[in-house]
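Only one protein chain is missing from this complex, and each of the others stays in its spot.
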Amino acid sequence: MSVLVPIVPKVLAVRRLPRAAPALLLAYGADPARHVSLGIVTCDQDDPTYVALDEATKHAAVDVIFARSFYAGAAHSSGRNSGEIMGILAAENPDELEHGLRAMLRCLEHDACFYSADDAGSVTVFPHVVASLGRYLSVKSGLPEGEALAYLVAPPLEATVALDAALKAAEVRPVMIFPPPTETNFAAAWLTGSLNACQAAAEAYAETVVRVAMEPRERWNR
Amino acid sequence: MSATRERMAALKARLEASSPAPPPTPIEPVLAPPRRVFPTPKTRNRFAENAAAHTTALVGIGHVGTRYATDVILQFQAELAVAHQAVATELSESFAAQHALLPLQSRVTSHREFLLRPDLGRRLDEASLARLRSQAMKGIDVQPILADGLSATACMGSGVQLLQSFIRECEAFGLSVGTPVCARFARVWLEDEIGETVQAKVAAILLGERPGLGTGDGLSAYLVHAPKLGKTDGDRNMLSNIHTRGTRPEEAAKRLAVLARAMLEQGTSGVSLDLGKLAKELGDSGGRGYRAPQERVRLVEVPT
Partner (left out) sequence: MPMRLSSTIRGIAYAFGSVAEVLAKANAPKSGDVLAGLAARDPVERVAARAVLSELTLHDLRESPAVPYEVDELTRMVEDTLDEQAYRALSHLTVGQFREWLLETKTTGPVLRSVAKGLTPEMAAAVCKLMSTLDLMVVSKKCEVVVRANNTFGLAGRLSSRLQPNHPTDDIEGILTSLREGLSYGCGDAVLGVNPATDTPESTAEILKALTGVMEKNGIPTQQCVLSHVTVQLKALELGAPMGLMFQSLSGTEGGNRAFGISLALMDEAYDAMKAKRYAPGPNFMYFETGQGSALSSAAHHGADQLTLEARCYGFARRYEPFLVNTVVGFIGPEYLEDGPQITRAGLEDHFMGKLLGLSMGCDACFTYHARMSQDELEGLKVLLAAAGCSYLMSLPVGDDIMLNYQSTSFHDIPSVQALLGKRPTPEFDAWLAERGIWDDGPGERFGDPAVIR
């Protein structure tokens, strides 16, 4: 058995606009009064990218002005550089933007990622724990900055069974539950509680996804 | 390294070291299952009761998963063992002498050869042929032959009783009966050479039949008119299933004597023997090999 091997996200494109056109800034949700420089990233894994964008907000004065997953995921993307998500960081100047981008890329390289849940890697799981929420995810989740968040994603059935296990594994409460299908046809949940509780929930979630992947058709006596 | 990656690495190690089987499910107290074979009246089902009136097939026995219950498998194994043992049992060499019968043996020299070489089981060995020539009565109406066939158990069981009853019934009809003989490793057609050697008008071989499940005590009888080498199955009349649960030996002996007398009167046997007039005396058997259904008996008893 070789499961829970990290599948490191591939950053497909990174482009900077040191001085973006005001109309562009407005169209993508930036505030031309504060935002001058944009950093645009595409990646083949959407959820690690959301986490990495949030991570950037903890290390630099950057805002996540845009982040959207693409329909049906990386396997059906519109081009070889599209992946399954595009995210945009905005900053007052190119230096600050670069700090943010570096923090984000570091997080994608070394931290947030999907893991294989079966030998073929055809089932994957994202059992990530954000120890301390940045500005982006705190707004999205409605939780105060600095709270812990279990960010849990898996394919629909695995996600459903595993969420039950996660909720029962520790003192956590649901923040958001995203039933299937999401844009990428997965299902997800955000749970919060103490850091230990979030970690226990994420572990239970990962283990359950692995077990369901191993025996998708449960045997029972009739 | 990130906290999540560290924790997943630890979880990976733990999962890989654990049993690959899914975790055990909690088990409830197990109820004792019911008996399936010959159930006590309390648990007997209507189907099994009805079935018993019509067939000895082992039906209404339920199942565990797709397999047999333990008492079913034990009953089956006991029945199989009884059949195998009946086949494996050899007729002792002293059996004939103990019952004052002239001992004969076919050309077969071992039990395995007996099973594999029916041709040798149809011919007498040299010594037996000489003994038969010198010691047996010649020119008789009926030559009675007891033999092991495929069940020495049956031969040694009710064989002598059947033989003696048959001789008595023949004599009651006024037929002359030859020296009773007992043949080891004998096939049905051995009666041809024996009958021919003693110039009998009818040869009758009474021998153990191929056992069925749970039964090793059945005898069959084959009668042939004008016995000589080269007679075929179509020349013979037979009665099978002779045992206490089928046709009882005394009753069988009567029917066989009726058959022998008919052969002498009509001067033939086998398919050309007219049995029409004998229907009443022969009962349902008619010499065609009718089998009455047998009763299935419990073979395994364990005191509790």
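Remarks
Here the chain labels run A and B in written order, and each chain numbers its own residues starting at 1.
Here is the rule we go by: a contact is a pair of C-beta atoms (placed from the backbone, for glycine too) under 8 Å apart; a residue touches a chain by one contact, two chains touch by 3 or more.
Just so it is clear, the model here is predicted, and its values are computed rather than measured.
When the full complex is taken into account, the listed residue touching the unshown chain is B:L213, out of B:A9, B:A78, B:L129 or B:L213. Of the listed residues B:H99, B:R117 or B:R131, the one in contact with the hidden chain in the full complex is B:R117. Listed residues B:L80, B:L229, B:A279 or B:V300: the one in touch with the omitted chain is B:L80. Screening B:T55, B:T70, B:S110 or B:T244 for touch with the missing chain picks out B:T55. Against the chain not displayed here, chain B makes contact via residues 47, 50-51, 53-63, 65-68, 72, 76-77, 79-80, 83-84, 86-87, 115-119, 150, 210-213, 290-294.
Keep this in mind: only the chains that are shown with their structure count from here on.
For this pair, chain A with chain B, the centres built from the Cα atoms lie 79 Å apart.
Of all residues in chain A, only 1-6, 110-113, 115, 127-129, 131, 199, 202-203, 206-207, 210-211, 214-215 touch chain B in the complex they form.
Across the complex, chain A is touched by residues 1-5, 7-9, 11-12, 15-16, 20, 22-23 of chain B.
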